[in-house]
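So, chain A:
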Amino acid sequence: MTDTLLFKGIDEPGLNTIDVYLARGGYTQLQRALKMKRGDLITELTGSGLRGRGGAGFPIGKKASFIPKGDMQKYVVCNADESEPGTFKDRELIQKNPHQLIEGLIIAAFAVDATINYIYIRGEYEQQADILDAAISEARDRGIIGENIFGSGFSVELELARGAGAYICGEETGLLDSLEGKRGNPRLKPPFPANEGLFNGPTLINNVETLSAIPSIIELGAEGYAAIGVKDSAGTKLVSISGNIERPGNYEVELGISSREIIYGLAGGPPDGRKIKCWFPGGSSTPVLTADDLDVGYDYDSIEAAGSMLGSGAIIVVDETQSVVELAYKLAKFYSHESCGKCTPCREGTRWTFHMVERIKEGTATPMDLDIMAAVQEQIIGHCLCVLGDAMAMPIGSLIAKFRDEFEAEIEANRNERERKLAAEFAAAEVEIEGISA
Partner candidate 1 sequence: MAWDPEKDVIEVVRGPQKAGGAGGLYRAFGETLRGLKTTFGQLRMGVDTIQYPEQKIPVYPRFRGRHQLHRFEDSGLEKCVGCSLCAAACPADCIRVVAAENTPEHRVSAGERYAAVYEINLSRCIFCGYCEIACPFDAITMGHEYELSDANRSDLIFTKEMLLAEPIERTPLRAEGE
Partner candidate 2 sequence: MPRPTEKLVSLTIDGNEVQAPAGMMLADAALKYGDVEIPVFCYDAKIGPPVGACRMCLVEVEGIPKLQAGCSVAVTDGMVVHTDTPTVKAAQEAVLEFILINHPLDCPVCDKGGECPLQDNAFGWGGGLSRFIEPKRHFEKPLALSPLIAIDRERCILCYRCVRYSQEVAEDDQLVLEERGADTFVTTFDGHPYVAPFSGNIVELCPVGALTSRPYRFRARPWDIEQAGSVCTLCPAQCNVSFSVRDERVLRVLGRDHEGVDDGWLCDKGRFAYQAIHVDQRITEPLMRDGGELRPVTWELAIETAAKLLSHAGAKTGALVGGETTNEEGLLLTHLVREALGSNDIDSRPGGALELELLRALNAPTLQASVPDLQYAHAVLLLDCEPVDDAPILDLRLRKGVRHHGVKLLIASSRPSALDERAAHSARFAPGCGEAFAAALGAALAGKPSASLAQAAGADADDVAALAAQLREAGEEVVILWGERLTAGPRRNEGARALLNLADELGLDGRDGGGLLEIPSGTNSRGLRELGVLPNASIGLGDAPTVGRDSQQIGEALAAGDLSALILLHSDPLLDQPSSELWQRALGKASTVIAHAAFLTPAVLEHANIVFPAESYAEKEGTVVHPDSRVQRLRRSIARQGETRAEWALLAELAALLGNDPKALTCSMVSARIFDQVPFYNGLSLDLLGGVGIRWSERQAAASFPGAPSAPFTLDPPPAASSPNGLLRLGSFRSIWASPEVEASPALAFLHPRQRVEISPADAERLGISNGEIVTVASNGDSVNGLAQIRANAPVGTVFLQSSIPQQSAALLGGPMVEVKRA
C-alpha cells in the first residue's frame, strides 16, 4: 500500500488556507506544469491513466485531448455537484483541502487553454462553498488566479457557482444548463461538451476528485502515477463507505484492492457482526452485489466483470436486517423525485416503478407485478436521454433479479396483512351495524 495522495495530511489544521497549503509546497506542481508545453501536459495526463472519478470513468487525458485547439473561448468546469447517494468524498476534499482542487483545476485549464473556469458546487454544501469561495479569493489575492499567473503569460479566471438542489445537475450537460441559468435538463449528445459545452464553447468537465489528483500526477510523473493501482485502473481512489457499517467515512485506497478488505478491513464490516445482504459498489445507481462478490477486486474492470460498476466509488452496505422492498422503495422514490422530466422513459418509468413498489408495500401487488417491474426497468435502460433512468433501472433490476424470493415473500406477507386488516375493519363495521340495528 502506497501513501495517501489525495488525503495526504488532510486533517492538518488550517490546510484550507493558502498559507498552510503553500507551506506544504502547494502550487509548486502548478508552476512546474506552467513550464511544460500544452501537448506534453496532455500526454502526461493521458499517460497517468487517470480515469474520471465522477462515475463514468472516462480517461481524463483523452477527454482533454478532445478539446479543439483554436481561438475560441474554452472552459474548464469542475463538477462539485456531488449528489449520488452514498458519495461524500468530494465534500471532504473541498472542505479540507480546497487549494489542491484549485491547483489541479488550473493545471487542467492550462492544458486545454481555458481562461474562464467554473466550479459548480451543489447548493446543499453551504459551508463547503464558503470555504472554497474563501480559498478562491485567497488564490486570487496571491495572483494564482488572474492575469499572467507565475509569469507564465497564462491568465485564468475561476468562479464558484452554486447549485440549488437537483441531483440531475451532477450530469455533466445538466450541470452546464444549470450553469447557464436554465433548468438543469441534460442535453442531447452529441455534441459533446468537449466540442460544444458551456456557452457553446469547448468545455472540459471533471469531478473534484479527478482534478484534485492532477497535482499528484505532475509530482509523480505519468509513469509514477500509473504504477499505482492495477491495469486500466491507475492511481488511488477515495471510497466513501456508508450504510450498515461500523466505521463509515472516506478511505483512500489503491485501485485493485479487494472489496472485502475495504468493507471489513478498513470500515469494520456491518455492526454487531451482522451479515451483509447486499452492497452497492459505486453509489446507489449501480447494480447491487451480494456477499458472494466481496472478494472482487475494487477496480473499474473487476467490478464491471462482477456485473456492476465502480461509479463514484461509494460503497453502501446493506445488512441482513434490512428489507429489499424498502430499499427499492427508497431508490425509486429518490430517482422519480430527481428525474428532470425531459425524456419520457425516465420521467414516466421512474414514477411508475415507484407506484409499483408502493403497491407492494400497501399489499395490493401480485408477483406478476414483479415481472412488469423488471420489464419496465429493461425498457428504461438505454432508452433515455441521460443515465438517470438507467441509474434507477439498474439497481432495481438487479434487486429484483437477485432477491426475487424476498420480494415475493414480502408481497405475500403484505397482502395477507392487508386482508387481515380489511377483514378486521369489516368485522368492526358489522358489529357497529348490528349495534345500530339492535
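Just a few scattered comments:
Here is the rule we use: a residue touches a chain if its C-beta (ideal position, glycine included) is under 8 Å from a C-beta of that chain, and two chains touch if they have at least 3 such contacts; residues count from 1.
Candidate selection criterion: all candidates are chains of the complex that A comes from, given by their letters.
Just so it is clear, the structure is predicted and the values come from calculations on it, not from any experiment.
Note on this complex: chain A touches candidate 2; the remaining options among 1 or 2 do not touch it here. Against candidate 2, in their complex, chain A makes its touches with residues 166, 183, 188, 336-345, 347-352, 355-356, 359, 372, 375-376, 379, 382-385.
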